[in-house]
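Contents: one structure, followed by commentary.
Here the complex is missing a single protein chain, while all its other protein chains stay put.
All chains are identified by letter, namely A and B, in their written order; residue positions are counted from 1 within each chain.
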Amino acid sequence: MKISKSPWLLHYDASSCNGCDIEVLASTTPRFDVERFGIINTGNPKHADIMVVTGGVNDQTKHVVKQLYSQMPEPKVVIAAGICACDGGIFKDCYNMSGGVDTVIPVDVYVPGCAVRPEALIDGVVKALAILDQKRDAMKNHATCEVHYDNAGKGES
Amino acid sequence: MSSRSVIPFGPQHPVLPEPIHLDLVLEDEKVVEAVPSIGFVHRGLESLVTKKDFKEMVYVAERICGICSFGHGFGYCDAVEHIMDIQVTERANYLRTILFELSRMHSHILWLGLMADAFGFENLFMDTWRIREKVLDMLEAATGGRVIFSILDVGGLRKDIPDDMLKGFLPVLKDIEKELAVDIRTFLNDGAVKSRLCGVGVLSAEEVENLGCCGPFLRGSGVKRDSRKLGYAAYDDIDFDIVTSTDCDTYGRTYVRANEILQSIRIIRQAVEKIPAGEVMVPVKGFPNGEHMTRLEQPRGEACYYVKANGTKFLERMRVRTPTFANIPALTQTLQGCELADVPILVVAIDPCISCTER
Partner (left out) sequence: MEQEFRKVSHHSILSEVETLHEERYRLIQICATTVKEGYEILYTFGKGYDEVQVKIHTDPGEHVQSISRIFPPAWLYENEIHDLHGIEIDGITLDFRGGLYRTKVKAPFSHETLDNKEGK
């Protein structure tokens, strides 16, 4: 698989226990080094192509996640890192937990694990890159790719 | 005449790995007031006591925080063991001490990296995290997990760690000590680094006591108190120093954390030397009934675990007071009067662990 561009990554902790956060950060450091794919962890949503969300969402982070997602330029992909981001995980039954990230924004790649292992995360990023390429091609072929996002936030209550 | 403006800081901010929000009231570049608001990662896991039994709660306790997970599991188990009057075996106590210190090492090295990132020294950040991977390798070999271990259980440990593996840790520790010395030298002697740390966020010994601080924040202001001296697990049999600094600023806190890593290595060496043979698990019968509060020293400071049980499978209450929670009043204090550019450094200086704090 060729990686045509250098996608930048935005990480947000929606309500994670930190375990996945430090593994996301560890993936960018020398042992795992996603930066060799040209990937940089940026803090600015307007610079980012890939959004990595750790932890499930609650009422307070819902708006933050939505806002960050809407600030990212098209095309963009979302990775739910860790089992909590996928569906709420061990905290599913807690009163302050709304569920996985896909209840708020559309998720392209789900990476399970508690905590997510850097190897798994890198695999998820590589899968996300393929999707990003597809979306980019789709954008070239169509005037707009709005149609992809019709279902955005469908699961939201 | 300057006018006041309010700048929101967080929850998503380049320097923050975790969401905390601060409303900073500024007069030009000077912060005159900082009001924290938390709750972004509040999950309400203390309410799970009604849904998960006291043994399953060990897993929940470990997931209070992914950085200090071992300590949280340990504190919870210790409180339940006290209530049920369970005497953990010596070997389990020693293994718990070794794992606890390995966690402390990885947490402190992680903090050094985040601090380097906060003052813009990317290379130092990467190098400390490279070294940290060696600690994680040891933890993974011993427990199977990198950040969340699930090796603890009420009554001891779920599996033994063989002696030859423990002996194998010693040369790795020597390596880490050697490599870390280079980084620590940069942290403590480099002029550019010192210019960002010295004199930033000064709190006197009296102030930190009044603000209820704990951990390296307390010791960085010259107060000699470390809950490990309470003598839980195997700390009673092991010789180590409480590292303090009289600098009372961010440099002092960095000094304390850097040297505590070296003390941890010292503790692990002694523990590996002294560890007795034997079982690691004692049988647990019945359900807990009673209440207990355990205090112990997490990497970030003293943590309290309060457990109240009523003789059934489900507990009545589990409550954790985490070190970051205790350090928040001090954070708001140090932010007052600082410059806006120093805010990230001061926030990182308490080693914030927000998911601990909000649970």
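Definition applied: a residue touches a chain if its C-beta (ideal position, glycine included) is under 8 Å from a C-beta of that chain, and two chains touch if they have at least 3 such contacts.
None of these values were measured; they are calculated from a predicted model.
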### Message
Given that one chain is not shown, which residue among A:Asp59, A:Glu74 or A:Asp137 touches it?
### Response
A:Asp59
### Query
Of B:Met126, B:Val202, B:Met293 or B:Leu340, which sits in contact with the chain we cannot see?
B:Met293
### Query
Which residues does chain A use to touch the chain missing from this display?
58-60, 95-96, 98
### Task
Would you write out the residues of chain B that touch the absent chain, in ascending order?
37-39, 42, 44, 46-47, 82, 209-212, 225, 227, 229-230, 291-293, 295, 302, 304, 306, 308, 316-317, 319, 321, 325-326, 328-329, 358
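Please note the rule applied: only the chains that are shown with their structure count from here on.
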### Message
Distance between chain A and chain B based on Cα centroids, please, to the nearest Å.
### Response
28
### Query
Where on chain A is chain B touching in the complex?
11-23, 25-26, 29-31, 42-45, 55-56, 58, 60-61, 64, 68, 90-91, 93-97, 114-115, 117
### chain A contact footprint on chain B (complex, rising order)
11-15, 17-19, 39-45, 47-48, 51, 59-60, 63-67, 69, 110, 113, 125-127, 129-130, 132-133, 136, 145-148, 353-356
